[in-house]
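Of the protein chains in this complex, all but one are displayed in their positions.
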Amino acid sequence: MTTETDIRDEISPEFAPGEVPESTPAPGVRHLLSLDELGADGIVEILRLTDRFAEVTRRRIPKVPALRGRTVCTLFFENSTRTKLSFESAAKRLSADTMSFSPGGSSVAKGESIRDTVETLEAMGVDAFVVRHGSSGVPWQLRSWVAPTVSVINAGDGWHSHPTQGLLDAYTLWRTLGTGTDDHPDLSGVHIGLIGDIRHSRVARSDVAAFTSLGARVTLIAPPTLLPPSLVGWPVEVSHDLDAVLPELDVVALLRIQRERMVEALIPSLLEYTNRYGLTASRATRMRPDAVVMHPGPVNRGIEIDSDVLDTHPGAVITRQVANGVAVRMAVLFKLLGSEAADPAQFGTGEGR
Amino acid sequence: MAERERRKTRPFGAVFVPRTRILERDGIDRALTRIAHEVVEANEGLDDVAVIGLQTGGVPLARVLTDKLRTIEGVEVPTGVLDVAMYRDDIGLRPVLPEAITDVPFDLTGTNVILVDDVLFTGRTIRAALDALTDFGRPRTVQLAVMVDRGHRELPIRPDYVGKNIPTRRDEVVDVSLEAVELGEMRR
Partner (left out) sequence: MTSMTIGIRGGELVEPGGRRHAELLISEGRIVDVGEGVGEGADLVLDASGCLVASGLVDLHTHMREPGREDAETVHTAALGAARGGFTTVCAMPNTTPAIDSPSLVRDILRLAESVPCRVLPVGAITKGRAGRELAPMGEMAELGVTMFTDDGTGVADNALMRRAMEYASGLGVTLAQHCEDPALAGGGAMHEGEWSARLGIPGQPAEAEELMVMRDIALSRLTGARIHFQHLSTAGSVDMVRRARRAGVAVTAEATTHHFTLTHAECRTFDPVFKVHPPLRTSEDVAAVRAGLADGTIDAIATDHAPHTPETKDLPFDQAPPGMLGLETALALALTELDLPVERVFDLMSWTPARIAGLAGHDGSLRVGAPADICVVDPGQSWTVSGRAMASRSRNTPYEGRTLTGRVRHTVYAGRAVVVDGGDGP
């Protein structure tokens, strides 16, 4: 047996004080409002965690008790079947209780303010709000109203941000393209074209943040009327000519076009849009054969993309995006609700193994 | 999961300071050899036996145990790794490690699962592991192999195969690797 002093001298450098693995969640991370706030390290951590939950979703019983007793409330002031179901499915696979609020026929329709609604729901015992609103910034207002112990997750605000969509798109590309290493996501050297209504798209803003933080080269492809009024600080290139850029793209990411953009005189007609920016069958032949085609859904068949291209192009990953959405949202919920840093003094020395 | 890994991550930030060396490399190896023989004997061979290592401390031990079973009986037993973080009753007190994967690439229904971990302490990890296993099928039996049983159980759980029993104080920490078993404590 050695003496105490001898052994201390042999302490391996891996026990150096202050050393913390890269992947450790920062203490007190409670909200996911935008990918800018999450940061590059946070994005990588969520994508790595997503792998673990993707494994859960492939199990015979795709459910774990991780968030038993926690309550997740979806608060959708704007219609979205997909995102809402995806979050609810993620919460249920983590064994959380779910509540759902949408303003149709509710007291919001009678003039109750968002703040009163949120405070009422919070009083019923909600651990996390998953909020979507047609106005940019509402999740930030929510965060300032709820108790500091309650998490706020942005499920899409106005034209601004849709962080879980950015994360699931990045995850889908990492796993589809096989870039980086098996346990470290990276999109260096990948050229991604984001095509369509960038100006009004929260998906575009979050995709740009997610893709560029992983090293991808991003080109925005749209008529000038559908680009943001300023691109200062956006690490992107811009083109108004899809045909010129298309053959160079590893990833063709299409965005949904809204009919009302015609009324606002941002495009002359949907037909002209499709002719210049749609992934038509003839245009698709000029695409790299191994190019990945993405779309956040719901797809306007025949406008952003030709039906045949959507159904037959081997690199179309639209359903994979949906499947990965659940795993990404499980990772987000688990990180925010299931892995918060706690004071070790709270549970004394019996640390439970 | 090895205590030192849990302990050195935030919010703990503490350092494991070993005080006493309980087992050396050859002692650990001998203990695993003995456990392998006990497994073969208790199961009357290795038919339907599967080995599952618990993330992260049980994983290398399970690998060595599988090697020894192959040497003894000449058969390859199915192996998997399991992380119980999503099943624990103290979620929120533990950081989540993205690298601690779960991989059980076969149906457990009808198998005799040998669950392998490094240290048996309160029993809560094993309780969580038993929950997790049921999501992968319905094993005929589940047997527990640990390198160290340090006592202080909080649940009605007992090991089937033990490398070494070590009496400890609650506030001490046992650190197990393939190189050594050490008793010490965490310091900030």
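A few comments on the model shown:
Each chain carries a letter (A and B) given by its place in the written order, and its residues are counted from 1.
Heads up, the rule we're going with is that a residue touches a chain if its C-beta (ideal position, glycine included) is under 8 Å from a C-beta of that chain, and two chains touch if they have at least 3 such contacts.
None of the values given here were measured: they were computed from a predicted structure.
One chain is not depicted; across the entire complex it touches A. Contact with the chain that does not appear here is found for just one residue of A:Leu231, A:Val245 or A:Val322, A:Leu231. Of the listed positions A:Arg93, A:His133, A:His295 or A:Arg329, the one in contact with the omitted chain in the full complex is A:His133.
Contact with the omitted chain, checked across A:Phe129, A:Trp159 or A:Phe211, is made by A:Trp159.
Touch with the chain omitted from the figure is made, among A:Arg205, A:Arg261 or A:Lys335, by A:Arg205.
Interface residues of subunit A facing the missing partner chain: 113-115, 133, 135-138, 140-141, 144, 157-161, 200, 202, 205, 228-234.
As a convention for this text, only the chains that are shown with their structure count from here on.
Our note on geometry: subunit A versus subunit B, Cα centroid distance of 36 Å, whole angstroms. Subunit A meets subunit B in the complex at residues 1-2, 4, 7-8, 10-11, 15-21, 23-27, 45, 48-49, 51-52, 55-56, 59-61, 63-67, 94, 183, 334-335, 338-344, 346-347, 349-353.
Put simply, subunit B touches subunit A in their complex at residues 1, 3-4, 6-21, 83, 85-88, 90-103, 107, 119, 121-122, 124-125, 131-132, 134-137, 152, 154, 170-171, 182, 184, 188.
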